[in-house]
Structure formats: structure tokens, C-alpha cells
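The complex appears here without one of its protein chains, the remainder shown in place.
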Amino acid sequence: MSAVTCVDLCKTYRQGEVDIKALDHVSIEIAEGGFVCLSAPSGGGKTTLLNAIGGLDKPDSGEVYIAGRRIDNLSKGELADLRLRQIGFVFQAFNLIPVLTARENVEFVMQVQGVPAADRGQKALEILEEVGLEGLEDRRPADMSGGQQQRVAVARAIVSQPALILADEPTANLDSKTADGLMDLFRHLNEHHNTTFVIATHDKRVMAYAKRLIRMLDGRIVEDIDQDAS
Amino acid sequence: MHRVAILLRLAWRNLWRNHRRTAIMLMAVVLGAWAMIFMTALMRGMVTEVVKDGISALPGHVQVHHPDFSDDPSIANLIPRSDADLQRRFADAGFVQWATRVRVPAVITSEYDSRGVTLLGIDPQQERGLTFVDYDSVDGRFLESTDDPGIVIGAKLARTLNTELGKRIVLMSQDPDNDIADRGFRIVGIFHANVTAFEEAFVFAGKSTVQELLRIGDRVSEVVVLGEDYRDVEPVYARTLALVDGDVKVERWNELDPYLGSMLGVMDGFVLVWIVVIFLALSFGLVNTLVMAVFERVREIGLMLALGMRPVNILGQIVIESLMLLALGLAIGTALSWATVQPIKDGIDISIVGEGLDMWGMSSTLYPELLLSDVILANVVVLILGFLASLSPAWRASHYEPIEAITKV
Partner (left out) sequence: MNLVFRLAWRNLWRHPKRTWLTTGAMVFSNTLLVFMIALQFGMYGLMIDNTLQAFTGHMQIQAPGYIDDQKMRQTVPDVVPLADSLRDQLGSDTIAARGMAFALASSEDRSYGIAVFGVEPRFEQNVSTIPSLVTEGRFLEGTDAAEIVIGAALARNLKVAPGDELTLLGSGRDGSFAAVVVRIAGVFESGVADFDRSIAEIPLGLFQDVFYMEGSGHQVVVNAPAIDAVPELEARVAALLPADGNLVLHDWDALQPGLKQAIKADMSSAFFMYGILVILVAFSVLNTQLMSVLERTHEFGIVMALGLRPGRLGRLVLLETAIMGILGLLLGAIAGGVLTYYLGITGFSYPGMEEMAAKFNLPARFYPQVTLPTLLIGPGIVFAFTILAALYPALRLHRLHPVEAMRAV
């Protein structure tokens, strides 16, 4: 079964006097264990597609399936549950809840899911160690660097072992060394946990890591390259 | 449970993010809570004093009279049965205290002046502690028996009559045939009352002495009955009703003195209105604080929604934050009101407006009365109304679109 299926998605935004077609009859299928980069210039539709897949935004028409389940017609509450249990998110910035420490931020999703405290604490520590943040568990976001914050965000995204992780410009605010570290981490998770990654980016370094690269322009898919094969 | 725990933690930490704003709001809530409870304690104290004084002047919680007595409190409207019969009926009924008394209007004349008064023919043993007169603080002595030949009058009356202890006065009233009944008495005692008007209005003589003077045989005007608590008068009323026949009227204290009767109800209403008014004055600041807090946190609220937190939990988080602020303020305010009542609980002297208080029926010492029920009422009302007031900003927060909120700068 494919992890993500989009069928004929359309979405139009109105900006001032003009209509902008953010998605123009987009259909893609992403297999389980995929590591996909969506690349497009600003306004090319990659964030819109990512949000549609994550159930954060509804397409005007077309269908979205996650692990075989149609999601574009779900209620807000059902979408919230879907995001909570099946999808991990890493955003460009402002990823963390400022009043919670690194560890509490990682625990947050599990806590909302209802995982018992004992399991939660241990698991959060393990994951933080895995992303290389050992010793920083009790810092609040304001006391961490951008890269450290993004790592916490990744830790939070993977901690409940979702099948799908969506990342929107995860490296935008990072220097190249930190960005490489983050991508290595993504690949590592992809290979060891078979987690599907969909990453929206216009960062060339990130695209280099992708197994599959989908280029978009003006809401349409213009190129779909299987880089693993090459 | 876990969800509640995370909501509590988030709410608590968010509360202290803008500590200045929270501190100011907290101070306002503390002041409001203190004012609610402290003021209520003072007012309750006043009302209790008024009612107690009023009841001690009646006296008793329930009284039995001839049906026409309230309109025409005279010799003509005696209870249509003998005192001996009444004594027998009431003796073993288990009341806290009770007494039968003759109560008639009279004119008291000294060698200098005369005044209209209410003459009470009493049994001093039965009346001890029931009447407003403290036997032990009487100048001279109080009456000793029902056939005591002396009379006890108030200090103010003694002054206006230009008379004093040991002097003689003449009491004039009428007998049932409307013949003048008069007799000289020696003043054996002069009493002091905390409501000056009582000192002018009432004079006391022995019941048998008065019965003989008025030529009414073994008859009395009223039975006064004291129960456990004036707030709970019904049991005493019912028991009294069972002891008498239909030819007399049994009345509760709040019927005997409608002014007193209305006070407790008015007071209850006032307490609630006062609490609500203070809350409303606070609520603008409270809602303001929440609106600003939500406004500042739009992005993180969006994040939490994007991560899959349900809108209802966002709502819960804001409401909990608001309730925490209120609960903290209420706790401090309640403690503060308790602390401010402590030093004055033995009474504060407000005699600076003493005669005015006399007019309201109050004595010039105020004993604040901090009732648990009022404390609970204030706390519960504030929490409930606070919950309702928080719903609007919390609702708004929970209905952000996650992507819009998260991208908002």
C-alpha cells in the first residue's frame, strides 16, 4: 500500500485581484518508506501540497489518501487525531512550545495521545539522545540554538513513530553543517524505521539526499525523478 | 488524565510568562475577593446585631397573642386563658426558653414629668437571658419575683423624668373596665440597653404585681418563646402552634417585626449582588488579559493544533489558565479577608455614628461575621462567572486555522 496518494488536487488562492493556482490537477503516489523532496520556487505550491497531505488545509477538489484512508473529507477533530497518531510535523520555524522544555516538547505529542508517564519520559530521553541532544533535555526553546530547536522538533515528530513525516523547509534557518546533520538524521530514520518522509524545500543540499525528487512550478508537477535509481 | 496534566502544566507556565500582567490582574482579583468577603462579613455582622437586638426587644423567636393584639396592644386583648394553664402547657415542651408576660401601655409620672411607656409585667426567673436587659449590669437590682413591689426603668427614662434609684414614680394605666389603674412604685433598678430607644420605651414590674394593679386576675398578654436559632424558626413555630388553641395568634419574629424580617432576605440579596458587581468590574480586566494572552500566542496555538491537539483542549487550556488566576486570587483574597477580620472580630466601635445606627436599629459596636457560606458563595460565583467569561477568548483561540495561525507573524 502506498503511504500517500493524491488524486487530481486543485487549490486556488485569491491574492488581491488575482487568483493564484497553488495546486493545478496534481496527482502523486508516494510509496511506504519513500524519501521525497518537493521542490519549487516560492509560491510554487509545495507548502500547499504538504498541508493538503497533512490535513492542515483542504483542497478545492481532488482526493487525498493516507495509508489508504481518504482524509480530505474528514472533520476537524478526525484530522486532528490523524495528525496526532499517524503524521509527524517539522516546520520551518517556531516549531516548539516556548513554555515547555526540550523533553516536555518531545513528550507533548505522547501526552496528548495518552501515553503513560513512565513510558513517555524514558522514550523522550532516548529519542533526544538519538538526535544528539543529550544533556539539553531541560532547556527551554529560548535557550537553544536554531539547529538544536529543529532537532527537538524532529525528535518530537518521530517519537511516536508515525509512518509519515512531513517537513516544511526544515533547514531554512540552519547553517550548512547543521543542515547536513539534520538530513543525515532523516535518512537514518528513513532507513532504520522505514518512515516515509515528504520534505518541501528549495535547498539544493536537501534535494541531494532525496530518493525521489518532485519539482513543481505554478501548482503543477513538472518533473518527478527517481534519484535512487540514478 | 494525561491530557489534563499537560493542560494544567501549559496553563500554569503560560500564566507566568507575562508576570507583570498576571501580577496586576492577580492584585485586582485579590482586592475584589477581599472586598467581597470583608464587606459581606461587616454587613452580616451589622444585620445580625440588628436582628439580635430586635429579637431581644420583642423578645423571643415566636410569640403568642390575642388575635387583635398586634393592632391594639392593650389590656383589652389578653390571651383568653389563664396564665396557670399556659404555664402548664409550655412547661415541658422543651423550648430553650420561654416566658409569659403582661404587656400594656402606661403613663409613668415622676414628681417632675410624665412619659408614655410600655409596662411589662414579667417573671424575672423566666426572663433572665431572654430580654435585652442584662440583670447583672442593672444599677440597683433587677426584679426578684413575680410579686416584687418595685419597678425597673431605663437609664434614659430616669434622666428625662428627673428621677433616680430609690425614688418613687406613679404608673397609670387602665383596667379591663377602663377605670384608671394607678399605683406608686419605688425604682429598685435602672437598666442600660445597647439601643438607647429601649431605655425610654420599656419599664419592668413583677407579673403578679401588674396583674393585681390592672385587676386582670391570672391573665397575661403574651407568651414569648426562644428557639435554638432565629434563622431556623420553623420547628419552634410548629411546636408552639401545637401547644395552643385556635383562639390565639402565633407569630414568628419576622412577622412580628417585618423590618427585621425583611433584613435577612435583603441581606442575602445584597451579598449576591455585591459579589456579582465586583466580579463584573473584574471581568473586563480578566477578559482583556485573556484576549491579549491569546493574541500573543497565536502561533503556538496553531502549532499545537497542527500537531493534533484537539480544539477543545486549546479551549480547556485557556479556561484553566483563567481559573488558575482566579483561584489563586480568590485564595489570597479569602485569606486576606480572614486576616483582616481577625483583629476586629471582638467588635469595632462605630459609635461615631451611634445615633444614626440607633435609627437603623443597630448598636454602636460592630461584630464582623465571616460566614463559611458567604466565603463559599463568593468563591463559587467568581469561578463560575469567570469560567463563563473565559469561554469567549478561549473559544476564539480554539478555532484558529492551524496554518493561518502558524504563519501569522
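By written order: A and B. Residues from 1 in each chain.
Assume contacts are C-beta pairs under 8 Å (C-beta built on N, C-alpha and C of every residue); 3 or more make two chains touch, one makes a residue touch a chain.
For clarity, every value in this text was computed on a predicted model and none was experimentally measured.
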Shown chains touched by the chain that is not drawn here: B
Candidate in contact with the missing chain, chosen from B:Q174, B:T334 or B:S390: B:Q174
Contact residue for the chain not shown (choose from B:T100, B:T289 or B:S398): B:T289
Footprint left on chain B by the chain that the document does not show: 18, 20-21, 24-25, 27-28, 31-32, 35, 39, 42-43, 71-72, 74, 76, 105-109, 111-117, 159-160, 162, 172-174, 178, 180, 258-259, 261-263, 265-266, 269, 274, 277-278, 280-282, 284-285, 287-289, 291-292, 295, 350, 353-362
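In this text, only the chains that are shown with their structure count from here on.
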Residue ranges of chain A in contact with chain B within the complex: 51, 54, 56-57, 76-77, 80-85, 87, 89, 91, 94-100, 104, 108-109, 111-112, 114-117, 156
Parts of chain B lying in touch with chain A, wherever the complex brings them together: 2-3, 5-6, 9-10, 13-14, 17, 299-300, 303-311, 313, 402-403, 406
